[in-house]
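With one protein chain removed, the remaining protein chains of the complex are shown where they sit.
The block that comes next holds chain A.
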Amino acid sequence: MQMQPECLRLDSVLQTVSVLEAVVQRSFGPDGGQVLFTRDTGQTLLTRHGTRILTALRLDHPLVRMVVECVRKHSDVTGDGSKTFILLLASLLREIRKHNGKAPKNVAGAKWLGEALLAFGLDELSNVISVGVASHATYLSDTCNPTHTDTRTVVKTDTGTLRRLLGSFLHTRISPTHVEVISQLTCELLCRWSFQGSFVNEHFPSLHTAVSGFPTGCSRLLEGQVIHADFSTPLPVHNRGQIKALTVTEHLEPSGTSGGMESVCARSGQRLDSVCAVLHQLGVSLLLSSVTQSEATLAAARRNGVGVLECVPEDDLSLFCLLSGSQPITDWATIRFVHLGFPKAEGKVQPHSLVVCGLTEGQTEQSVDAIRDALLMLHTAWQPTHRPTATDETPHTDRQTDASTDTCTGQVGPGCVISIGGTFEFLLHHALQLFPHANKHTRSHSDTPDVSRMLAEALLSVPRRIYSHSSRQYLAAHSHALSKVLDGCSSGCSLGVESVSCKYQLILAVLQCLRNILEHTVSFITSFLSCITEEVMPNPNVYLVSHSLTSY
């Protein structure tokens, strides 16, 4: 049977991606619902995280696995946009199919379009955004910048925009009733840590504690560090105030035996005594141990009034050492000790930990996940847009250097944010449509208008999805966004905001993924064309009825 393998494959690709889209759009946008999933272990978890949902499906299809992998890579880096990723990918594929429908003779058309889109994204998109979008955006106040070095001068920080950014991000990830509490806490946590976002990010596992059985409203910040271990021997009540702590990573009592019986008995006793004497001499009253200690050691510690924490998690211990400037003891010859009360003299950083409450383990995990990704997202938001994405192994390295030298004038500064509700998509759509007129020196790609129009059309699918319950609101939002362009002013955004840089990275990642899919599709077809028989081919007449793109 003779057929156009290309066209068919493209349809089946589109069909597959549309299935993913159908799942993801359940929890997309501010009105999206939660997805409950049960693990193979029987655990129930709640999520609105696109990557989580997609991986939980455990789909077998090789193409799906590739797409899911791309989404995962993207959200691992930026923490944001996994659901929009799928929506954009699906609508780009639809655009390509529409385009291909006009010229079916072009065998490698889809692949070529994918290449062209990616090239356009890498070369021109940053420019277009900086011209068409960034001029209507606002910036996060500079004090929130993690790269800002002089933290001492920061007295009172305006966190309004930051809070709105966090709020609108969390709106897409957790139950809307908890957004306020969690975003407030995340914001405060960052404030306390003087906006050292990357530090908080790195040590987040030991900076948060999940507690189930309480309503989410009970979540709060605690000053100091929470060590996730219980006292094996209690800390004596009488000495409050500053206490000295010692961290150890080895057994205080030797377990092995050598020599005669008597010597063993005598020696272990002596060893313990000498250890206790040292502890006493140093005035240590808290022992943090990463391993379990023997009962004899615990009894000796109890006798000497030393509180012992056994099996302290490795992360907690390393953070503790970092904060207090101590070193764990592995060799008794060199002993250093610390004050637990974290002296406040050095700098403005006040260590605080976050306690996240929730009804069940599934819910706390969701909140913790969302906060972690919010921090990642903030990190991305501070990157200027001219940087290439780190998500993929890019074969376009030479072009990137080109692009960065080309576009260094038109980059979007770090911390650029824009109102939510599809404003970014509307503005970019508008800017892309004007693109060929604005840009005089299109040199390499003679067909850029074509590609840019496709991208512009595809972008509109995102706000369409947001306002899917009422087309009137969609039109209202569209005209509102365009009125900004005509007025030429960046109106203050009273609602939530989202990061332009995240959006830019997202589009690039989608374009990369698209190109990968299309390339693989073609090579797959060309290498297996010989063994295709009628029964393994899906019926070419069955096309997925996609959402009509011209319904508005």
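For the reader, a short list of remarks on this structure follows.
FYI, a residue touches a chain if its C-beta (ideal position, glycine included) is under 8 Å from a C-beta of that chain, and two chains touch if they have at least 3 such contacts; residues count from 1.
In the analysis below, contacts and distances are computed from a predicted model.
Going by its UniProt record, the hidden chain of the complex is named "McKusick-Kaufman syndrome" among "Trafficking protein particle complex subunit", "LAME_0F08812g1_1", "Calcium load-activated calcium channel" or "McKusick-Kaufman syndrome".
Screening A:Gln15, A:Gln34 or A:Thr209 against the full complex identifies A:Gln34 as the residue touching the chain left out.
For the chain missing from the display, the contacting residue among A:Leu57, A:Val226 or A:Leu434 is A:Leu57, taking the whole complex into account. Contacts to the hidden chain, counted on chain A, fall at residues 23, 26-27, 31-40, 42, 44, 46, 53, 56-60, 175-177, 212-217, 237, 255-257, 260-262, 264-266, 268-269, 272-273, 294-296, 298-300, 302-303, 359-363.
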